[in-house]
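Dropping a structure here in structure tokens format, bear with me for questions.
The other protein chains are all here in position, but one chain of the complex has been omitted.
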Amino acid sequence: MSERTTDKEQDHVYERSMGSGPDLPNLDEVDLEPHEDGPEAGLWSDAWAVLRRNPLFIVSASLIVLFIVMALFPRLFTWFYPGEQNVEACSLSLSSNVPGQGRPSAEAWFGYDIQGCDYYLRVINGARISIFVGMFVTVGAVIVALTFGSIAGYYGKTIDALIARITDVWFAIPTILGAIVLLSVMGNRGVPQVSMVLIVLGWPSMLRLMRSSVLSTKEMDYVLASRALGARDRRLIIKHIIPNSIAPVIVYATIYVGVIISAEAALSFLGVGVQLPAISWGLMINTASARIINAPHLLFFPGLFLSITVFSFILMGDALRDALDPKLR
Amino acid sequence: MSTTVATGPAEVAGHTTDPDAPLLEVTDLRVEFRMRHGTVVANDSVSYALEAGETLAILGESGSGKSVSAQAIMGIIDSPPGFIAGGSVRYRGVELLTMPEKQRRTIRANHIAMIFQDALTALNPVFSVGFQIAEMYRVHQGVSKKEATEKAIELLDRVKIPAARERIDHYPHEFSGGMRQRVMIAMALALNPAVLIADEPTTALDVTVQAQVMQLLKELQQDTGMGLILITHDLGVVAEVADRVSVMYAGRIVETGSIQDIYERPRHPYTLGLMESLPSMDSRGTRLEPIPGSPPDLQNRPTGCAFHPRCRMARPRCATDDPPLLTIEGAGRSSACHYHEEVHLERG
Partner (left out) sequence: MSAVEIERTGHDFRESPDEPVLRVEGLVKHFPIRQGVVIKRQVGAVQAVDGVSFDLKQGETLGLVGESGCGKSTVARTLMRLQEPTAGKAFYKGRDIFDLGKGDLRRIRREIQMIFQDPYASLNPRMTVGDIVGEPWEIHPDVLPKAERRHRVGELLELVGLNPNHLNRYPHQFSGGQRQRVGVARALALNPSVIICDEPVSALDVSVQAQVVNLLEDIQDEFGLSYIFIAHDLSVVRHISDRVAVMYLGKIVEIGDADEIYNAPTHPYTQALLSAAPKPDPSARDDVNRIILEGDVPNPADPPSGCNFRTRCWKADDLCAREEPLLETHGVGGHPSACHYAELRSTDVA
């Protein structure tokens, strides 16, 4: 399927040219060659080969890396910026609350906010909370899903019935509404609190996916073959079932990061997410929404960043699905 | 033998047929699948002709492209990635490949029909079989609902479905595998096609049911005089029903001939190898003589003769010169082997 790398092949006795040159076949050895060349081609590396050639993946992956770097090291994006020496130095004289002032310009690309602080700095710094919450929640939900989804799918019977019913009940709780209720009774709301609440409410969909994937994988003959060898449940689950049922979960988890990022923004916008003075795109949009006529840039830039982030993850999820879809292999 | 094909010129989808032309003729068909990793030539210079009342078997293993020409005839190749890159398909002299899709549909329903290996996926699960058959009459012949249902019952009766009148309201999943295959045959024959293409019609069935279905196809062919193209990998099935055989390997026809010629005097080492690799039913026998290696991946088609890496007769020339399919021993008999005269000597 991939490029031929016959010249690198390590074989000695078995090496023979399948159809190049006039040498005669040695019949005893004909079936020894795998019919595809390329020495190491696991399904994951095959998927990678597909991804590498997918422009959507290149674009989305670059954007995601950019946002993650932005979240981890915001200074990389701001150190050269005018006014960097004193980031917190805001001047009310530049406030965009004054009509016609604080608009995007050569000195301040994104303009100034109502405190007269440079808006570019704030938008860049806003990436951190979005990305962190998105990642934390997804990782948390995936851990819950992998553990209990595999157990439910693999063992079946009572334990499955129990987990499946709890999941169904939990699934019926509206995520955003539930988060609003839970968060509104919390006094101190930071990234850990918001993440916890979203994990607690968000795991069921992922678990259902994992469970159904495990259910179909555990019927495969290679699982039976390993059982016939006497393998214990632990080995079957870890070696055979999880590696072969995780692909759809990975695809979904990628998209889920985007979903959670918008959920965090929505919660912050509604005033039940992270609290000031934290810098979050949701909070920025909240502040900006009242001034949409006078200072539209306050809404535009965090909105743009938020949308691009969410879009990147969804795009990435699609690219992964194409690469991992067994029908295309 | 009665025949449904008109003897004089007739209208087919707005074209005038030539009564002297073969019922169905495929000439130099080339089908390519243009994939992400390169182009696969699934059919290369594939030619065959079918006459009314005749059974032509296309014999090949998986990946030989044996079903591709049938899909080209029906106009059901997935495109992209599949493209017909050359050749022609004529039905009574009328070219099908250049025909607009609307006319193709008329041909597909009324003149050339196809049945598949898997009847369960070929039938629509949400409609009863009676409805599905009656629908064909209503759409294509414009008969009333009641009349169409009567015709459907008649048809199910003809394919020997017991208690057809009661079973007409059943859904595909309520039938057993063999009965489903009969339903599919009934649907294919509803509009009296002149050509029936059967793609591995019995592969999914059990031996005893397989015999029933093949028997049914044979009888129906005798009744209607239709031409039958049987696509299969099963040498036993071919031996039972075919009049002529085209053997395919790696996207090309490597040997053609009458059924007796192919089985008694194969003129291509691949055909011979297939015969020899079959265990016998009559005696426990000695060691089997397999063809070494695996069928080639069409993306890495060997140079020269595609079979040479697996051929025990191969000589240096086979690795470089691509043998064309040449007529030998008179009409209808051809082989694509440089050394076809020697093949029978190999037989041990």
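In order of appearance the chains are A and B, and numbering begins at 1 in each one.
Keep this in mind: contacts are C-beta pairs under 8 Å (C-beta built on N, C-alpha and C of every residue); 3 or more make two chains touch, one makes a residue touch a chain.
Quick caveat: nothing in here was measured; it's all calculated off a predicted structure.
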| item | value |
| --- | --- |
| Which displayed chains the unshown chain touches | A, B |
| Residue among B:Pro22, B:Gly227 or B:Gly273 that touches the chain left out of view | B:Gly273 |
| Absent-chain contact - pick from B:Leu235, B:Met248, B:Leu325 or B:Val343 | B:Leu235 |
| Touching residue (missing chain; options B:Thr27, B:Gln212, B:Gln299 or B:Thr320) | B:Gln212 |
| Chain not shown: contacting residue from B:Ser176, B:Asn192 or B:Thr327 | B:Ser176 |
| Residue ranges of chain A at the interface with the undisplayed chain | 10-11, 14, 31-36, 38-44, 46, 220-222, 224-232, 235, 239-240, 243-244, 329 |
| Hidden partner chain, residues of chain B it touches | 61-62, 162, 176-179, 206-212, 214-215, 233-242, 259-260, 263, 273-275, 277-285, 287-292, 294-295, 310 |
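As a convention for this text, only the chains that are shown with their structure count from here on.
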| item | value |
| --- | --- |
| Approximate Å spacing (C-alpha centroids) for the pair chain A, chain B | 48 |
